[in-house]
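For this view, one protein chain was removed and the others were kept in their places.
What follows is subunit A.
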Amino acid sequence: MSDPQHPDAAGTPGPGRPELDVDVAIEEPGAVSPEKETAAEDARATAGGPGGTAGADVPPPSRWHTTLHQIATGNAIISVLAVLLALIVGAIMIAFTDERVQEASGYFFARPGDTFLAIWESVSGAYAALFQGSIYNFRRDTFLAGIRPLTETLTFATPLIAGGLGVALAFRVGMFNIGGRGQMLIAASVAGWIGFGFDLPWGLHMLVALVGGLVGGALWAGIAGLLKARTGAHEVIVTIMLNYIAFYLVSWLLRTPGLLQAPGSSNPKTPAMKDTAIFPSLLGPQFNLHLGFVLVIIATVVVWWILSRSSLGFRFRAVGENPNAARVAGINVRNMYVYAMLISGALLGLAGVSQVLGTVTTGFTAGIDAGIGFDAITVALLGRSTPWGTFVAGLLFGAFKAGGFSMQAAEGVPIEIVLVVQSLIVLFIAAPPLVRTIFRLPDPASRRRPVPNVSQEVKVK
């Protein structure tokens, strides 16, 4: 199943790719935290006053935390508009990079119509290809063949949604889990090891591998949660470093005969999964869509239940919104950090497991995470850290992944442009004021801040 549509997942871990990802990680918004937080802490220290009352146990929310929180839980409209803006900017970039447009613009003043026509053709062609590559291909004869892109979208979306849920859940508890890559790798390794190394009956084998992977991911994230709870170590730093540790640990395991490496091979790659462990296809063998998607739907429902209906989720959210008040209300904030990281890690583990047992069953390399651990952050942000928002955002990103290849194949649009569009979405989401300014939306803060009491009094009396 390692067809060209899975270049990331199936490709060998070239020396460049993993390193690149790590660098990207450092440029993720989270990485700025140490510095900014220190600044916030300094400001608080110098401000003095009786503020730092409950400081001993609970690290007070920093300015960075507040900003992050706003980004993660903002308005859904901003999400939609951010996608729209990104598509517009993407269109401009497609037009600029298109050869026909460049050609036609050479004689723009002689025949400007040619340029506009070329722009229209390149942009509409590219987005039509995106649609055909991700939802329905009208050029195919049968419905089954035509709908195949949609199933590809769902397949790509599966790990993105699972990972996005994990990141979103951690967000809601006030933590930034950017260790998705490490958690996925550990989960994939455990699930994969069980998947190819054991002989168990059909069904049970899959279940054991699945549970093993979830536990692996949970424990790997749990380290960060435990360190935060016990020592106050910042989860961003710890999870970043655990990414490195997991990556090089798994790389070593893959290179060492007798561990994860396929017998008789010198490549850092595992043997193929046994059939008894592989997620069954949902729609028959001609489609890639597998059981993982159903598991992800279940996971979404479970996360929704945890956050909205359960007492655990109530405590999670209380800690995420105001750890001081949570502590005063008798909630064990430290335990909540640990539990939240365990669940978050298990969800990212699900992403890793669905990769090795569903998408890439022919054996995996250290590149199995395919950057999903980081894309999951984007998905969670776009989904505003709500379970169903994350689900929809995951589908969108799955569509980008699936459609991106057909854009490249059909219209010659560089795959990088699709990645740029994705990055632009994040950029616009992370800057709500920018989106508000462009669309002239009212700023909720400006109206709210000066008159919180007045509005109440006026309404009431």
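Simple rule for what comes next: a residue touches a chain if its C-beta (ideal position, glycine included) is under 8 Å from a C-beta of that chain, and two chains touch if they have at least 3 such contacts; residues count from 1.
Assume contacts and distances are computed from a predicted model.
Asker: Given the options "ATP synthase gamma chain", "Ion-translocating oxidoreductase complex subunit B", "Nucleoside ABC transporter ATP-binding protein" or "Lactose transport system permease protein LacF", which would UniProt use as the protein name of the unshown chain?
Answerer: Protein name of the absent chain (UniProt record): "Nucleoside ABC transporter ATP-binding protein".
Asker: Just one of A:97, A:276 or A:324 touches the chain that is missing; which is it?
Answerer: Going through A:97, A:276 or A:324 one by one, A:324 is the residue touching the chain not shown.
Asker: Across the whole complex, list the residues on subunit A that are touched by the chain not included here.
Answerer: Touching the chain left out of view, subunit A contributes residues 46-48, 50-51, 53-57, 309-312, 314-315, 317-318, 321-322, 324-332, 442, 447, 450-461.
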